[in-house]
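Removed: one protein chain of the complex. Kept in place: all other protein chains.
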Amino acid sequence: MDDPLSIVIFSGSDDRLTAASVFAAGAAALGRPVRILLQYWGLEAFRADRAGRGSGLSEDASEAGAAALTAAIASGQVNWAETFRMSKELGEVEIHACAQSMEILKLQPGDLDPIVDGVEGIAGFLGAAGSGQVLFV
Amino acid sequence: MDDPLSIVIFSGSDDRLTAASVFAAGAAALGRPVRILLQYWGLEAFRADRAGRGSGLSEDASEAGAAALTAAIASGQVNWAETFRMSKELGEVEIHACAQSMEILKLQPGDLDPIVDGVEGIAGFLGAAGSGQVLFV
Partner (left out) sequence: MDDPLSIVIFSGSDDRLTAASVFAAGAAALGRPVRILLQYWGLEAFRADRAGRGSGLSEDASEAGAAALTAAIASGQVNWAETFRMSKELGEVEIHACAQSMEILKLQPGDLDPIVDGVEGIAGFLGAAGSGQVLFV
């Protein structure tokens, strides 16, 4: 299985970012190339000044579930920024910012966490996805 | 790459609709057939009486990000309904309403924006998707 796994990270919530990061790490561990496109609130979460913090949890968490995940994040058991970093060490993982989102949100490449490899358009992203799966998170 | 790109638009938020529309336009520009299935709140956004307005922005936008996208929508820089229209001129883009959602929401084909090509069930949608990617937005 050499097809890349591509992930569009649209959401900026810490829970969805966590899910995306474990898919990136899992696919990298399997030796699959991973290609990530950051859009809108997912892109905002990778701003350098956000330091790995997203927008909190989705509203469909139960009270107990939200408390459990919040505790796991606070203790460092769950850390999506770190999981993305580790994925890059494990395998071939590329993270690109969506060109249109950069323009709308008035962001410059220097505003982003250095883990982001560059800026990319939809056509480039779809081309690189080839016939591999694309998750929209 | 002749595989279609299929997109299930479930969400009715203007930000997710914008993301879906740029994927439709990008794939159409690459010459890929695009097939869209409108479910629930994504379907509501294509009601004729909504005139291209969705349900607002996702709650995981930052204050600055929401302000930037709202301004881009107000100025016409971002206009998902127009981007879907343009995609249809660029390439082979079909937009169908999910039959079950039509029934549950008590909608008739005449209630929808004329950009919607018809009503389709899940089996028809999956069959036409072939082995191409399916994004769930």
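So that you can tell them apart, the chains are marked A and B in the order they are listed, and the count of residues begins at 1 in each.
Here is the rule we go by: contacts are C-beta pairs under 8 Å (C-beta built on N, C-alpha and C of every residue); 3 or more make two chains touch, one makes a residue touch a chain.
Quantities reported herein were computed from a predicted structural model and do not represent experimental measurements.
Across B:39, B:62 or B:83, the residue that sits in touch with the chain not pictured is B:39.
Check A:36, A:69 or A:105 against the missing chain and you find that the one touching it is A:69. Against the chain not displayed here, chain B makes contact via residues 8, 10-13, 39-41, 44, 54-56, 58-59, 100, 104-106, 121-123, 125-127, 129-131, 133-134, 136.
Contact residues of chain A toward the unshown chain are 1, 3, 5, 15-16, 18-19, 22-23, 25-27, 29-30, 32, 58-62, 64-65, 68-69, 72, 77-78, 131, 133, 135-137.
FYI, only the chains that are shown with their structure count from here on.
Chain centres here are Cα averages; for chain A and chain B they lie 23 Å apart.
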